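Shown here: the complex without one of its protein chains, the others still in place.
== chain A ==
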Amino acid sequence: MFSTSTQRHFWMFKDETDVSNARLSANLKYISSRGKNMTVAERETHFLNATDEKSLIMSYEYQLRDFCRKFHPPMPRYVVGTALHYLKRFYVNNSVMDYPPKEILVTCVYLACKVEEFNVSMDQFVGNLKGDREKAATIILNNELLLMQQLDYQLTVHNPFRPLEGLMIDMKTRFPTFSDPERLRPGIDEFLEQVFYTDAILIYSPSQISLAAIIHSASTSKENVDEYITKILFSEDQKRLLNLIEAVKKIRVMVRNIQLPHRDTIKTLEKKLILCCNPDNNSESPAFKKRMKQSFDDEESFEDGQYPSASSEQVRSMLLGLSEMGKI
């Protein structure tokens, strides 16, 4: 249940400013650690600021959606929801410059498939990616543990889809005057799609979000479901009704204010990202390759039959493969 879940106890925010503050602090932490020797102005130009990061994340969320839409076998929407949740959570705690979003994106989807018991083998999964499959597989596997760690190993996510079904059933049973709630479905589905691009999932409970979806869809079709809410859901607790109404209002506002970032802005931001990103974690950079090679060499020195030593050929092919990553 949501009320006893880790989602409620560890991953909720008070409002949008709260979320932005968290992102800001992550951003600043990265900048301060990397740009120790720069002046403020230099930092400004070199690094991305929090708003830039937000736009980038949004564009990557869209990319995730697209990836999942084209996924074969067809991915159920709760898996997509979970993956988006993970992505959001990861980048609340970490800066975009620190870990390359492309890699994290794929890892989120992979982990979400596992957690939501949507069984996809690694081969099937990387079959959906363009570019070198083996590299992608290695990347995903390397990042999986990192992702879980950043999520504090709290992997259960409560999505609004099941509460939505519950509300539908309840409406059909206890509110028969409203004929055929099924016609609200298309509006609901669209709303829910949009809500995942906002921070609403980090602020409000999933059942509130699904109720907001129903209300939104009803109002767009010029229907009124207020009677259902006041009479049936909240017949005993009138005061909490106000709380809910406000929550729903805010969610709808958030969805209405979504601004898809412009393509060109994204391109410039990405270029900037390549310059200022953390080379240790970006597998394209020479520093990363050097570090990987180093770790392999260290392993070789453990010899005496204790550790299986990667032969130098294996190491070379691994590095070659890694260098071509990024064309997902």
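Following the convention adopted for this analysis, a contact is a pair of C-beta atoms (placed from the backbone, for glycine too) under 8 Å apart; a residue touches a chain by one contact, two chains touch by 3 or more; residues count from 1.
Rule of thumb we're sticking to: contacts and distances are computed from a predicted model.
Among the names given as "CDK-activating kinase assembly factor MAT1", "Oncostatin-M-specific receptor subunit beta", "26S proteasome non-ATPase regulatory subunit 2 homolog" or "Bridging integrator 3", UniProt records the absent chain under the name "CDK-activating kinase assembly factor MAT1". The residue from A:Val80, A:Ala136, A:Leu244 or A:Ile266 that touches the chain not shown here is A:Leu244. Touch with the chain that is not drawn comes from one residue among A:Val106, A:Ile203 or A:Ala218, which is A:Ile203. Counting the whole complex, the residues of chain A in touch with the unshown chain are 1-3, 8-15, 18, 21-22, 25-26, 92-93, 158, 162-170, 172-174, 203-208, 210-211, 233-234, 236-237, 240, 243-244, 247.
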